[in-house]
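Down below is the structure, laid out as structure tokens.
A single protein chain has been omitted from the complex, and every remaining protein chain is retained in its original position.
Entry: subunit A
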Amino acid sequence: MTPLLALSPLILVCATAIVVMLTIAWRRHHDLTATLTVIGLNLALVAQILVWWLAPLDVTPLMRVDGLSIFGGVLILVATLACATLGHAYLEGARGPREEYYLLLLCAAAGGIALVSSRHLASLFFSLELLSMPLYGMLAYTYRERGALEAGVKYMVLSAAASAFLLFGMALLYARTGHLDFAGLGGALASAGGDGWLLAGMGLMVVGLGFKLSIVPFHLWTPDVYEGSPAPAATFLASASKVAVLVVLLRLLQSAPAAQDAWLHSLLAVLAFVTMLAGNLLALMQQDLKRLLGYSSIAHFGYLLVALVINEGLAVETAGLYLVTYVLTTLGAFGVVTLLSSPYGGADASRLHHYRGLFWRRPYLTAVLTVMMLSLAGIPLTAGFIGKFYIVAVGVEASRWWLVGAVVAGSAIGLYYYLRVMVTLFLPEPGMQRRDATTDWAQRAGGVVVLALAALVVLLGVYPAPMIEWVRLMAAT
């Protein structure tokens, strides 16, 4: 009974997905579907928090419920909740079926929750696919838009290729060690030393996971997919999906000491270095906010990789904390884009000129986006500052001066484009305001979500102690 209880969040999400499916079959009703989804996700979130009293617990050889998985699960569920709420606002104007979006969202969330608790390559693979498959559909959900269709297809093809790399890597590891579970794999890797096949296997897995995290040079899909896909789907891709993959990579690196192999280690360090700089440099001249956020997320995962590369001292805490700030900030930033593009009517309002002078029309919505931009740039009074502080701290602690230098340089470059977005919001209007949020946006659920996120980002920036304690507690088990 206890193992089932420990998996109750996953079971609840899956059950919600089935209920939603049956409801759609019985009667199409947008509001009803959305409400059911949100109720189910909230129940799962409560369950995810309650599971803490059972952790740590191994559930079958495939899953492990511990601090890390609860941490990832909470973040994924929060992100999914936000995506469901934002999706409701967005899809109200959509033609054609709207209800299946929630079905796909729930399936992807289930994949994410399973992924963060995997401790076996088999469960890693199937939950990663469960996470990715619904995303193809979500990204191309507004398939009448050329961009959305392109985004969906592009993500599908490249994701399949990345899965192939991942499988090949797993196969190599299995062929050499005969283990598929992380712990056994770690032990075998440690005793085998620097065997070439094993390194190749690990390297191929890094390629596969690096694709999902859009690490340079596997990032090429990111800007196009972010730009073309409908905003709520892009939100999910940028937040929940990346959290899940990063958490499992963290678990993999922690349990497989071969990751500390000098060669693989320097490979990761180089990837982190290149990702930070390339992500920020490529974002400089973007004219599209979603595209810019895509490049910015590449840069942020470069910062996160720094924590993974160092993997000692404050590293796990740093990765966790940075993920929290990243998720909150990304949800907020995409949330504003979604609200401005809601209800759906043609391509999203994400060109920078759509945002010109927004402050004088929608001061509070602009304040939210400003806070998010400041947080992404890591300016004090926002949660992003605490994250940036941690990243620099972990680099200084390990005396990795090259990585610290890249973090500093990357942040300095990054300021330029975040400031560009920010100042655009406040510039005088040129008289072209084609797209705008509905006037009562703040009273709607989506508006409440972004306002709450902004408040949270500021609150955690000023008083981060509870967040730090929570992350430490989760990282400790």
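Miscellaneous remarks
Operating definition for what follows: a contact is a pair of C-beta atoms (placed from the backbone, for glycine too) under 8 Å apart; a residue touches a chain by one contact, two chains touch by 3 or more; residues count from 1.
Simple rule for what comes next: contacts and distances are computed from a predicted model.
Looking at the choices "NADH-quinone oxidoreductase subunit M", "Nitrous oxide reductase accessory protein NosL", "Pyruvate dehydrogenase E1 component subunit alpha" or "Branched-chain amino acid ABC transporter permease", the name in the UniProt record of the chain not drawn here is "NADH-quinone oxidoreductase subunit M". Among A:I39, A:A122, A:L220 or A:L381, only A:L381 touches the chain that is left out of the view.
Subunit A residues in contact with the hidden partner, per the touch definition given at the top, are 360, 374, 379-381, 385, 389, 392-393, 396-397, 404, 407-409, 411-412, 415-416, 419-420, 423, 426-427, 463-465, 468-469, 472.
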